[in-house]
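Just below is one structure, and these are the notes that go with it.
Heads up, one of the protein chains got dropped from this complex, but the rest are sitting where they should.
What follows is subunit A.
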Amino acid sequence: MTESDSILRRIIDHKNRANPYPLYAELRETPVYHDADGPYVISHYYDILSLLHDPRVSSDARNLASTANDPLAGSEQEEPAALPPGFLRLDPPEHDRLRRITNRPFGPPHSPRRVDGMRGELDEIVKDLIDGITDPDNVDLVEQVSYPFPVTVICRLLGVPREDEARFHVWADTLAASLDPAPGDDLEERNQVTQAARMELGMYLAGLIEERHKNPKDDMLSQLAAGYGQDETMTTMELLSTSALLLIAGHETTVNLITNGMLTLLRHPEYLEKLREDPGLAAPLVEELLRYEPPVQLVPQRSTLADIEVHGVTIPKGSSLWLVLAAGNRDPQRFPDPDRFDPYRKDIEHLGLGSGIHSCFGAPLARLEAQLALSELARRLENPRLLEDPPPYRQNAVLRGPRHLHVACDGIRA
């Protein structure tokens, strides 16, 4: 095994999770990194951006040539039973149709005020969570705020009963783990666990949707189930996989955005102070966070439908492609002084939420959640200090974030 051969493994290796950025810098030295049967790995900003808009790149797992020999290939290509893929893993026209229908109850033009209309409710949820902090000497921000917050929100948005939230967490955790390209141990076993979780989740959702058909409420599940009486409606299976997708995306990304955000702010207390003085800083600050510490570090699920030339290298048709968003976000050819966290940066068009047709569906909600949570935490935690730096990280290299974030503070302001 050569030195360069091991870089993907090193990126995936949990012991490098706390700071993968030097590895990304190393990766950028080979703009199109490819080794043996492995994926083609893209790490430069402009290359990633153009591939995200390239119709010769597919998100549909069915287009991937066999990766049987690829030790790094994730486990989730084969999921025969359970649910069909959500629109994240589909190409147009199916992708467009499902995303369009899903968007009707969620965003403009049909529901322009859905997200902003939740502001008051979101505010209250964060406040309650922070009120619930009893021991300021040792707060785990993940457990107490950044995890329960988005989870509660997505459950409310979809219309999942409160009492069922706990069951959801288990399924969502399992499914998020299946996105990790580094199966820690037994692939076979993880596959089975993943499938079982998808199955159970599907059945649970089917029950809820059935219920909403009979008694529609003011939630997204009801609206999706009702289909707006248009000629475009989802089949039941599509509805299930779409709601599963929303649920998992709603669980596992914003959590990391908020946690990474607090971690970054605690490491740069001057900005924590500035945010406290000026809540208006929250919006640009969250954008800089999406650049500096993106919750989705890489997109490992694309494949090429034709030979594509990138940076002078021809990537053959049928290849697996990894787009390392987090590496592109710190590409010095795109951002001056990219390793510096600077919420006052003007030119900040990051890849943190992707781009092109698969760009983050929940972006407006994620942004709002992170802005609210961070400014509220900044305002209320009195003199917060990190108890452990770096904090312990979760296994996942794709959805990267701390498992716990222990801080001590002098008190919780009212």
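One rule holds for everything that comes next: a contact is a pair of C-beta atoms (placed from the backbone, for glycine too) under 8 Å apart; a residue touches a chain by one contact, two chains touch by 3 or more; residues count from 1.
Methods note: contacts and distances are computed from a predicted model.
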### Message
I want to check something: the complex is missing a chain, and I'd like its UniProt protein name from "ABC transporter permease", "FAD-dependent oxidoreductase", "Fumarate reductase iron-sulfur subunit" or "Tryptophan synthase beta chain".
### Response
"FAD-dependent oxidoreductase"
### Task
Touching the absent chain in the whole complex: find that residue among A:His34, A:Lys317, A:Arg379 or A:Arg403.
A:Lys317
### Query
In the full complex, which of A:Thr30, A:Ser50, A:Ser111 or A:Asn191 touches the chain missing from this view?
A:Ser50
### Residue of A:Pro31, A:Pro92, A:Pro216 or A:Pro392 in touch with the missing chain, whole complex considered
A:Pro92
### Summary
Touch assignment to the omitted chain, from A:Pro136, A:Gly356 or A:Pro392, lands on A:Gly356
### Query
If the missing chain were put back, which residues of subunit A would it touch?
49-50, 53-58, 60, 91-93, 96, 305-307, 317, 356-357, 359
